[in-house]
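What you see is the complex with one protein chain gone and the rest in place.
Take a look at chain A:
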Amino acid sequence: MAAGASARDYSFAAEYDGPPLPYSLPRAIPLDLSRIPLAALSSSPPASPSASSSPLPVVRPLTPSSLCSAIHAHAHPAPRSAAPAPAAGGAVVDSPTSVIENHHAAAHHSAELPSSPSDDEGAGGGPEALPLKPRHHQPAVTFAETSGSLLQSSDDEDEYEEEEDEDADAGEARPRAAAGQSSGSLSPAHWRGGRTRGCYRCGKGGGFWGRDKESCLACGARYCVGCVLRAMGSMPEGRKCLECIGRPVAESRRGALGRGSRVLRRLLSAAEVELVMRSERECAANQLRAEDVYVNGTKLSPEELVVLQGCPCPPSRLRPGFYWYDKVSGFWGKEGHKPHCIITANLNVGGSLDQKASNGNTGILINGREITKSELQMLKLAGVQCAGKPHFWVNADGTYQEEGQKTVKGKIWDKPIVKLLSPVLSLPTPNKAANQSGEDAVNIVNRVIPDYLEQRTTQKLLLVGSGASTIIKQAKFLYKSGKPFSVDEREDLKLIIQSNIYNYLIILLEGRERFEEESLADRRKISPSDPSSSGCCESGVCDEVTEYSLIPRLKAFSDWILKAMALGNLEDIFPAASREYAPLVEELWKDPAIQATYRRRSELPFLPPTANYFLDKAVDISRTEYELSDMDILYADGITSSDGLASTEFSSPQLSLGGLGVDESDAQDTLLRYQLIRINSRGLHENCKWLQMFDDVRLVIFCVAASDYDEYYEDANGTIVNKMVESRQLFESIVLHPTFEQMDFLLLLTKSDLLEQKINDSPLTSCDWFDDFTPLISRNLLSSSSKSTRSSTGATLPQMAAHYMATKFKRLFQLLTDRKLYVSYVNTLDQESVRLAIHYGREIVKWEEEKPVFGASETVYSEEPSSFTH
């Protein structure tokens, strides 16, 4: 296979055509099948599980050090078993030829055996493995004897690697962890860097050309200009060879992260290099791994690490290791050493400070830490009385006091000599920014979260159905305290409202025409039966004037609007000309005829309930300088002019919880972000393909207007459909959509205020689906005033109706999916009610996350957790 691969050239890349080389090029040795050691076939360098795709087979001459790593890697999985360990899926199998070539390469390079990678942090497997290399000059590798000794050497590493790679497959966690996924802080077992000058892929180079190489950040393999692009591919994580994608970078190379290289600049355009460097800096795999950093003896969580690195004055050059951190003063240092720097104080990271943290022996304590000699010297210079081994309490601004005493004795940094001499004693001085922003650091809500974390921590909640856009708007008011709506959004909404006024007006005008005709017809019906009425000429005048008639001037205007609408160019006329006609619109609206029409609005099915709100303000709204009030925004239909999709993000459960019992949320919660996404239900149908895009949402919030049960609309085929039945169909199609197979659903019954208003006039049974609604209402109460209709259980009729609807939906959901539907009630115009609903949604997400931990004890969760929120 290797021979086949090399015979063809798939590459676009240019061949080397530079000056002739002063040395002979290494040639491929003809393959002798009998010389292939069987064991070598299985010696695949274990690819990390995340590196799903693997490149073309790459013939890579095994240099001594890379052989070392290969064997090192291989030695771990069951070395003595006869069956070769299964090659990691899709990993590059080191072809047999490479071993043979290595025979030569090793002999050739034996003079310059690689020393261990210079890794300042840890002792590694490298040095132990080194002495073994010369034994491998024989192609017939016998692993039995070597692997035994390798195992022993690797045992030393194991104690460092105990807490690694919980996510690796349980069965192979240990051997893989040791072989491929070694922690960045310790010597990575896949490290292949050495002093070998040649390219790891083509073997060329050395001497002068050795400088023009790029090395992998994770394993240190070096590639020449011709090979680097093939070996590293599209560099999604920066300069790493393909097999190293997903592996942490070697700590010794962390400093080089994001620093451009000459080699890449020669090969790629500036923009390309820039992007490679950006992904190198920003991708998740290259970040410092939180579990490698210990602060005050406690391993950091990823969130704590973000807090630490995101603070205004972070510790410089943070590397894996053990640190102590004085939360009060902000002192930061390596464990067993004097302070290294002063970082932002009051960060909630790590455990509590130990007295022996900096291994001092002076007997003087600062914030509970015994200080070192050089610190004592500094204190003396600062004029602090240190007789009698006092215990000091030092604040972030440098003020100090003795433990147990209230009086501030002074400020350490007051004397200029302290700041001058601190560097001499290699002690830190406070950064200016550190003091000012101590309080801000606590308020991590407003901090920018790096991209790689954002994707992991954002929980998406999908909002569907009627009233969803109002909820989005409310959420914006709730969580975006500064500017809930951008200028553009307000402009958009303004346009919507302005053009909607005309839509409302048209509905009214059409209704007026209809009513006028009807009443005229009625009158004609009456008049023949009333021969005693006055003469024809007089009746002819009278007939024209009904309650619904307009004066001619307004009539002309109304005709013109209706004509424009019929022609379909209303959109073109109105947003632009709205100001011009605003007084006319208002006059029209105030006209008794229109008002009479409006009184019969129950017969105008398409007139939204908000119409009068906006028509009352017609003149106001039509002004160009019209500023939307919050109420206007809530009442407006839709969010954007295209009305396709809207979303808003929020975080900070503390803020949203307000004063109400802040559950002492762990640090994790502060980073959790929620994204409410509202999609337009109009485009949804059974086979809706774009719903697949929302397969990563955590919860679908389905909104149904409780007042829809007696409302109808005309669908495209002209059939009259009950809105509630339509909602049910939509609900079914979304619940059954393959994308949401395992999704949790929350049903929000909105517009409960409207339900209350009309439930007494219009029975719930007017909807076919609810025909078996038989509220238990005691007879005597029913006979009394309908206002206080109460069932024997004390629930009012609207409450029972809402509950009944919820039960209907729950049963439907149970039938469709065999799971439980969460239900809540909300009045979208009431901010508090929306806040509670969103909070409930968040609780569901949290609960579903923790359920596996608790065991699926459904009974713990109350059946009806939220009360009626009217």
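The working rule: contacts are C-beta pairs under 8 Å (C-beta built on N, C-alpha and C of every residue); 3 or more make two chains touch, one makes a residue touch a chain; residues count from 1.
Rule of thumb we're sticking to: contacts and distances are computed from a predicted model.
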| Options "Orange protein", "Guanine nucleotide-binding protein subunit beta", "Methionine--tRNA ligase, cytoplasmic" or "Anaphase promoting complex subunit 8": UniProt name of the undisplayed chain | "Guanine nucleotide-binding protein subunit beta"
| remark: Among the options A:S279, A:Q309, A:S374 or A:N612, the absent chain makes contact with A:S279
| remark: Of A:V408, A:M693 or A:L736, the residue that touches the missing chain is A:M693
| query | Given the contact definition stated above, which residue among A:G233, A:G255 or A:G363 touches the chain not shown here? | reply | A:G233
| request: Using the touch definition up top, pick the residue from A:V263, A:A290 or A:I679 that touches the left-out chain. | output: A:I679
| chain A, residues in touch with the chain not shown (by the definition above) | 4, 7-13, 52-56, 90, 229, 233-236, 242, 245, 267-269, 271-272, 275-276, 278-279, 455, 568, 641-645, 679, 683, 687, 689-690, 693, 717-720
